[in-house]
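Let me give you the structure first, and then I'll get to my questions.
After this line comes chain A, so read on.
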Amino acid sequence: MDVVDPRPVLAPLLSFACAALVFAVGESVFWRRFWTFLAAGAKLLVVLSMLPGTLAGTVYVSHVVTFTPGVSIALRADAYGMFFALVSSTLWVLTTVYAIGYMRGDKDRVRFFGFFALCVSTTVGIAFAENLLTFFLFYETLTICTYPLVVHAETPQALRAGRIYLTYTLLGGGFALIGSVMTLDLAGTLTLSQHGVFAADTPTLALAAVFVALVLGFGVKAAIMPLHGWLPIAMVAPTPVSALLHAVAVVKVGAFGVTRVIYNVFGAEQLQTLGFAPPLALLAGFTILAGSVLAIRQDHLKRRLAYSTISQLSYILLGAALLTPLGALAAIMHVANQAFAKITMFFVVGAIAKETGKTHVSELAGIATRMPWSMAAFTVAALSFVGLPLFAGFTTKWYLALGALQADAWWFVVVMLASSFLNAAYWFPILHLAYFRAPEAPTDGANDARGGAGAGHPHRWETSKTLLVPIVICAAYVVLLGVTAEVPGMPTSVAVVAVERSFGLEAPLP
Partner candidate 1 sequence: MKTFALVLVLVVAATMVIGIAGLPPHGDPDGPIHTHVGARYLERGVAETGVRNLVTAVLLVYRGFDTFLEVVVIFTALVAVLALPSATRRPPPARGESTAAPRRGSDDAVPVSPVVFFVVRLLAPFIAVFALASLYRGHVTPGGGFQSAAIIGAMMIALGLVFGREHAARLVPHGAKAWLQALGPLAFAIIAFVGWRLTGAFLGFPADEAAHALREAMVVVLEVAIAVGGAVILAQLFMALDAPS
Partner candidate 2 sequence: MTTLGSTLLPWLVALPLVGAALVPIVARHDARRAGGLTFAVALATTALASILVAQLASQGPFSADLGGWTAPYGIELRFDRFAAWTMPLAALFAFVIPFSWRYLDGTLPRERWAPFYALLLLNLGGLLGFSVTGDLFNLFVTMEVVSLSSYALVAVAGRGVAAWAALKYLLLGAVSSLLVLFAVGLLFALTGSLNLADVSARLAAAEPSGAALLALASLAVAFLVKAAVFPLHVWLPDAHAIAPSPVSAVLSGLVVKVGIVGLLRVLQLAAGTGIALEPLNAVLMVLGATAIVMGAFLAIFQDDIKLMLAYSTISNIGYIVLGIGLASPFALIGAFVHVFNHALIKVTLFLAAGAIIHQTGYRTLSDLHGVARRMPQTAAAMAIGAVSIVGLPPTAGFVCKWYIALGAFEADQGGYGFALVFGALFIFVYYVRMLDAFFFRAPVRPEVAAAVEAPWSMRAPVLVLAAACLVLGVLGGIPIGFVEPAVVDLLAALGR
Partner candidate 3 sequence: MTLFGLDLDYVACVVLFCVGLYMLVAKSNLIKKVLGLNVMETSVFAFIVTSGMIDGGQEPIVVAGSAPPYTSPIPHAMVLTGIVVAVSVTAVALALIAQIHAHYGTIEVDELKELP
């Protein structure tokens, strides 16, 4: 049931207004924080206010402008979009708190917070995009708005990373554009619909071209191998950026886009007939394993996290490509599960770097005695990734395995198990170092020098509260998502609604 309502527009608009205000009054620290928090809070409230309606099956729609018939900008808060928007709005609030602490004393903070707000608003715009054009519009805007954040440090490496990032994502954007254009040409509409937009008699070859173009386009941001090259390099960005954008917003947008293509452009049924999904599932399976293997070999913490992200993102793609209700459910839930767990890790890694200047795995010996709370949170996230029951990651793997069995693809279960072991292989050494090894005696202060200005508080307990509070909250969420998977009213129920209403599959859970 569609209801015309201004709220889907209001949500991104709030962050846009916030960005504008930050650019305008940014030199004043107070006002910058004031507007940012006001907008973040207001947006979360707006999104939450739509939640009851979504659970009851209502879809809020607002049309912004129509260019020509069939080509318009419109926003539509369906269940899947709501799920994504909820995750990103919640994390905006947390990341903002963290970023204020992390960026203290850094340069160009106006630019940083301004573009940060812009990125978040475009993420919500993507979540609520009613059609491919709107999706693409926000998708490319996100690319551009992320660029100043990636090159924030203005070092040669940062500039190089920025260029590589742009090259990958803009080329991807080009394919997405071509795909959208072909979709409009073939289907006569761009509106994402429950059962796909193409008529049954559309030529298969043309559909294959559309599928390849769109998956290539959105797959770049979802970092499917071999399109993942930009992600580890982009880790030069400040940690809050890596956390929110390269663990959550940007990369999730890619995965979100691919799911939209699978279920709302093509539709499960048609894709089942066409048989395009299995190759994508295979690619995703490969990425899961290869990403994990590569992650083991990284000593730089953020790069290890990046490869882990690459691997984890393909869970979403795999779940979606299975074309079964449980697989889809796993895909949706993993959007949240991975987000909270990965952001916890990034926060902790950032806090460690800020406090001690340590950026490499090999330097982490005994860090748990220095920062026990942070490392506890890190442990929670790591366990979630490994897939222990009671943690968020377990639910994904559980449903994904069930989904794979529904699709008679038992060997994906094997992939999942292997991935769990690989995850253990690269997270547990960190935990081992942190908890069971004595800290190395400071030899020559080299570590402090590497930390730069941030390494200035050697004797403070843990880290500043603005860093610690978001860490703890995120870790708590990871547990919460894990233990409440089947409690009605929790995120899972939104995901169930999304599978039913947004994807047009039968209800995955009784």
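Picked so that all candidates are chains of the complex that A comes from, given by their letters.
Everything below uses one rule, namely that contacts are C-beta pairs under 8 Å (C-beta built on N, C-alpha and C of every residue); 3 or more make two chains touch, one makes a residue touch a chain; residues count from 1.
These numbers come from a predicted model, not from an experiment.
Per the touch definition at the top, the candidate among 1, 2 or 3 touching chain A in this complex is 2.
Chain contact summary for the complex, chain A toward candidate 2: residues 64-68, 72-73, 133, 136-138, 140-141, 143-144, 147-148, 151, 154, 158-159, 162-163, 166-167, 170-171, 173-174, 177-178, 181-182, 184-185.
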